[in-house]
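Of the protein chains in this complex, one is absent; all others appear in place.
Moving on to chain A:
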């Protein structure tokens, strides 16, 4: 699949939601744990060698599942192949919880559901649609009907 790699590289240089040096192990059998600088930017998780400015790779965080594996470790897997896991090791349980929370909230789909929820709540409380002032109340992406199970 073709993709705009230059723009993805530029994205990896943007301000991060969360960034830390973690242990990382790929999904292939026999992968070893490596130290990587891991950076969460919008719905992408970039991982860098600790002394390099360009990322080794990126994971799009849509339709993924974040699972606690050990007290200070978690894994990311994707819906189309739940057994294929990217493993991450943190330095503490607290760091692990922080990353898991952030990654679960990092998808576009999660943001969309949050927006629909807040819109609904505000509308219930005030009787007014808060998206009207931004001129986006008719956007298909923000409609209640857009929510899928």
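The rule is short, and it goes like this: a residue touches a chain if its C-beta (ideal position, glycine included) is under 8 Å from a C-beta of that chain, and two chains touch if they have at least 3 such contacts; residues count from 1.
Following the convention adopted for this analysis, contacts and distances are computed from a predicted model.
According to its UniProt record, the chain left out of view corresponds to "Sesquipedalian" among "Response regulatory domain-containing protein", "Origin recognition complex subunit 2", "Phospholipid/glycerol acyltransferase domain-containing protein" or "Sesquipedalian".
Between the chain not shown and the residues A:21, A:70 or A:132, the one that touches is A:21.
Residues of chain A in contact with the chain left out of this view: 1-21, 37, 39, 42-43, 48, 50-60, 62-64, 78-81, 94-95, 98, 108-109, 111-112, 114-115, 118-119, 121-122, 125-126, 130-131, 133-136, 139-141, 146-148.
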